[in-house]
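One structure below.
One chain of protein is taken out of this complex; the other chains stay put.
We just call them A and B in the order they show up, numbering each chain from 1.
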Amino acid sequence: MIDLTNINILPWLIPVGPLLAFAIIMLITNRSKMVSATDKHEYGGHHPDYDGMTVPVVTARSRVMSITVGLSGIIAAWAIAWTVAGAATNFNGVFGQQVFANSVEWLATGTTTLSMGVMIDPLNTLMLIMVPLAVLCIFIYSIGYMAHDPRQSRFFALISLFASAMLTLVVADNLLLLFVGWEIMGFCSYMLIGFWFEKPSAYQAAVKAFTTTRVADVVMMLGIVYLYTLTGTLNFRDILYNPEVLEKLGNTPAILFTGMTASSLIGIFLIIGTIGKSAQFPLHVWLPDAMEGPTPVSAMIHAAAMVSAGVYAVIRMYPLFEVGAHPHDGLFNAPLMLMTVIGGFTALFAATIAVAQNDVKKVLAYSTISQLGFMIAALGIGAYVAAAFHLITHAFFKALLFMASGSVIHAMEHGEHHVHAHGHEDDEDDEHEHSASHAIEAHGHDSHGHDSHAAGADAHTGHKFDPQDMMNMGGLSKRIPVTFITFVIGGLSLAGFPLITAGFWSKDEILADAWLGTSKGFGPQAFVFFMLAAAAFLTAFYTARQLSLTFLGEARTEEAKHAGLGGPSNISSITMQLPLIILAFFALFAGFVGVPSDFPVLGEIFSPKYPWFGHFIENTLIVPPPHPIFNWIPLLTSFGVAGGGLFLGWWMYGRKPLKAGEPDPLVNILGPMHNVLKNKYYFDELYTIIFIKPAQAISKATGDFIDKGIIDGILHAIATAFRFTGDLIKTFNLWLIDGFGDSIGQGIGWVGSRLRFVQTGRVQNYLLMVVFFALVLGLIFIASAGTAAN
Amino acid sequence: MVPLWMYLAVAAALFCLGTYTVLSRRNAVAVLMGIELMLNAVNLNLVAFWRFQSPLNMAGQAFTAFVLVVAAAEAAVGLAIIISMYRSRRSVTVDDVDMLRW
Partner (left out) sequence: MVVGGLTPQAIAFGFFTILTLGGAFGVVLNKNLVRGAVWLIVSLFGIAGMFVLLSAPFLAAVQVMVYIGAIGILFTFAVMLTRSMTNMRQRFTTQWWSALIVVGLLFVFLMSGVIVPVWGGISPEQAGDVVATTTDLGVALVDGNQFVLPFEVASLLLTAAIIGAIVIARQHEEE
């Protein structure tokens, strides 16, 4: 039987918990009752399409059961994952040269056999530490956040499936299984971004996310296939930990693109997959729109799971990308250059856009894009450890930031209900008529209420209140203190506040590695260094801007004045704030596992022999990457950009916090550039013109011309021909029948009607006939006898 | 001796007269009379042939006797029918029996 104490088998079980949770919730515990769509208390949203209909709303019991099942699933996964991770980190020996692996033969294809299995090496282990924890926090958060959503059970089922897919991807031992998890996550992101499918913007965003990543996934698939044809296997250990295979790939010229090697071509294709999945330029357009989904989804997709999967994949495949190159000696090949350029460019590009955004979640979205750019650029210049380090720390503080922003939004909505309930402002949404019990409804109508607001905040008249617009916030530090503190911690970590935040250590590591190459005069590293430094500066700046606008100063609107989460005794607020606290802890202290040994003072405290993180993960590679020696310049650069950005942001926004109605000072400074930034460099419009409109035109033309014109034309012509033939035959038939058949009948009838007079009924008449014809016969006989005799 | 053909001629004439009676008399009894004439013509024919062709073979006379018997039977039954017809509809006109007409 299966030996569950065997550490090699345990990784199989990690994705099983959430997967079972998904199945159970979907099949058993997701029970709904039908309520009228206009029942604002139950259904919570105002969707004019559904007025007059009944809509399903999950029952309270189903809610509880689904949450229980979902939580059990992820807790099981977390427990097993940390068990495995514990075994890996306490491994007796060099973990990495040996790994936990187990596989089954899955598909026999001729001489080779494709096996599916799990493999835990140092890179996986770190992911197994981070991912289940972050996802668990998100699950706990979702209990409170979605507490009044009419489809909470379904939500838990979907995030369970999402978690299962992510964990599958993490423990996979081959590219195909990784790709399976990749695609399932793509599907889940579609379902979850479009979770509030009543909103057109939501489902459009879901489609956008899915199709954009799909474009990249197709290319990635090509890369996987090509790799398989060349090597006959997709197993990571067999390809990446195997110098012969890597060398062979490096020496084979690629098909079609014969200028480059096979490894380069495969590498480029796989990187394109990550460009789509991790929203790098030019496939970044889906991520900001994905903010349409509920905040836990944003946290999950954009912090803990999906975008991390993209970076994880490229980190995993790094040995393949490195073939034929040695970035630390300035020798680059095509995949590494691609990553460097795209990553660096995206980091700065997204940061500039984030500066001009007013929606609190959009800022974080662009921030995510930017930070992913950091990771990919880091990997491009060969900073393997730094990239992985930043991936892990980013997951923690970004998830924290998203969930904290969700908390802020909830608080703003509460304020909104409060305002409407007391009639301070009139609003055409009549959903907020309950005055007495809005403590309970505090988190109720937000899921739909705020969306109907958020959708058209900019386009509509001032009565539509957008609870996500930072310009409507202000002074929330007093109203939601716990959120404030955790948000600040996350924000500082993102900005890279020196020394005490995890983000600092990981970002500094990247800059250190980049500086190493810059000091040697290597172009790509210099590019990365300057782009990332600038991006880090902007990151700090917009973070400070965000914190100031949201929390500091005085409330700029009535809603912000009354914003709040209903008090610490509220179960929803506890489930929402507990994960924030957990993640804030990690956002502060997770960085200390990666302090470089030669760092002044702190190096000896935290990493006396070696930094635990780097030492652990570098064994994933056959040859551990070179370690950047401590240098003051990157350190001071980190200090400078972080401190400088934070200071500038505080100076512009926090020192004299904006009053209500005051415009953003950045608008004046940047002038027309601000509009460009605010509209994301008009990339969405550009893609619409280049891709969407032609595709729609083609499909319309195809539909009209080919489908309706030709095919329908042919069918109509055939039908008309048949009809015509039928009519012809019918006429002919009729004529024939009438002319011939009927006339036979009629003729016979006519003959009969004439002949009947023969039947006089009188015997004598008959007898006369008899005699006459007997006479005739006799004459004939005589005549014939006469002729015969003659 | 009178030649055979004269007897046959008489028989023929008798036959034709009988036929004419059958075909053209209205009264049913007259029709039956015509039938008797015809049968007699046949008998005459038979006996004439017997006498001239095979006078030793009694088949001729025997046949004639049987024809006579049949004629008698037929006359009896026919007249019974006529009487029955007369009783039911008070008419012996053959033309009146035309229920099988069109």
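Assume a contact is a pair of C-beta atoms (placed from the backbone, for glycine too) under 8 Å apart; a residue touches a chain by one contact, two chains touch by 3 or more.
Given the structure is predicted, the values throughout are model-derived calculations rather than measurements.
On the side of chain A, touch with the chain left out of the figure occurs at residues 762, 764-765, 768, 771-772, 775, 778-779, 782. Where chain B meets the chain that is not shown, the touching residues are 1-10, 12-21, 23-30, 32-34, 36-37, 40, 43-44, 47-48, 50-52, 55-59, 61-62, 64-66, 68-77, 79-84, 86-87, 90-95.
FYI, only the chains that are shown with their structure count from here on.
Centre-to-centre, using mean CA coordinates, chain A is 119 Å away from chain B. On the side of chain A, the complex with chain B involves touching residues 756-764, 767-768, 771. Looking at the complex, you find that chain B touches chain A at residues 19, 22-24, 31, 94-95, 97-102.
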